[in-house]
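Worksheet: the structure to be examined is printed underneath.
Apart from one protein chain that is not included, each protein chain of the complex appears where it belongs.
Let's look at subunit A:
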Amino acid sequence: MNTIISANNLDLTFQTNDGPVHALKGVNLDIDQGDFVSFIGPSGCGKTTFLRVMADLEQPTGGTITVNGVSPREARLNRAYGYVFQAAGLYPWRTIGGNIRLPLEIMGYDKAAQAERVEKTLELVDLAGFEKKFPWQLSGGMQQRASIARALAFDADILLMDEPFGALDEIVRDHLNEQLLNLWDRTGKTIGFVTHSIPEAVYLSTKIVVMSPRPGRITDVIESPLPKERPLDIRDTPEFLEVAHRVREGLRAGHSYD
């Protein structure tokens, strides 16, 4: 298996007015091609920071990390990944199609290629026919799907998602989780997914990274024994509950009750 992201003894310390904050300390992790990796942990455990380091949006203060074998900065310049933020963050002055076209315009795709990719990615996230609508005409779940389409439009091999469904209700979330698995299956992308929902992490991932705060570190890495084919009711099986239990144990062990 090809290693796509490799972190080695990674440190990141923020200097704040209240002294240094150790967002990441001694983090080691390998992510293989085609993995669906979830990062789970309480707030302040560094899961989002870790994802942002992979995306070259934060600079580590120690250790090494490679993305596609090169530094995160080079990977970013090569447009190796698409990033989905917690808020959909669609431009209100652009239609859904226009929003998906944004990265393509910036990256200099010609008009025909733009139109083709917009159509393709809209279909991928099940939003065909909404190209001409403005963001405010869509529900929150649809907006988030459009923002995933925007991240997919330029066909990066890696998809980094920072709590993309965190602001959505449970029912919409279930639906989007199912769709995301389907999309991952069809595209074969490597996905890094930050969440604080245990069922979401277990349902989606091939690998679950449990993190804990102060300092932000990895306490457990769980290789999921669940099959690739996952209907929603897999969540009632003993295997699923076992993994969920292990995640919960990992979270409890890492949590200092001070």
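The criterion applied here is as follows: a contact is a pair of C-beta atoms (placed from the backbone, for glycine too) under 8 Å apart; a residue touches a chain by one contact, two chains touch by 3 or more; residues count from 1.
The definition used in the following text is that contacts and distances are computed from a predicted model.
Novice: Any idea which of "phosphoenolpyruvate--glycerone phosphotransferase", "ABC transporter permease", "Stage V sporulation AD" or "Germination protein, Ger(X)C family" UniProt assigns to the chain that's been left out?
Specialist: Its record in UniProt gives the absent chain the protein name "ABC transporter permease".
Novice: Determine which one of A:R79, A:K111, A:K228 or A:H245 touches the chain that has been left out.
Specialist: A:R79
Novice: Touching the absent chain: which residues on subunit A qualify?
Specialist: 55-57, 76-77, 79, 81-83, 85-87, 89, 91-95, 102-103, 105-107, 134, 136
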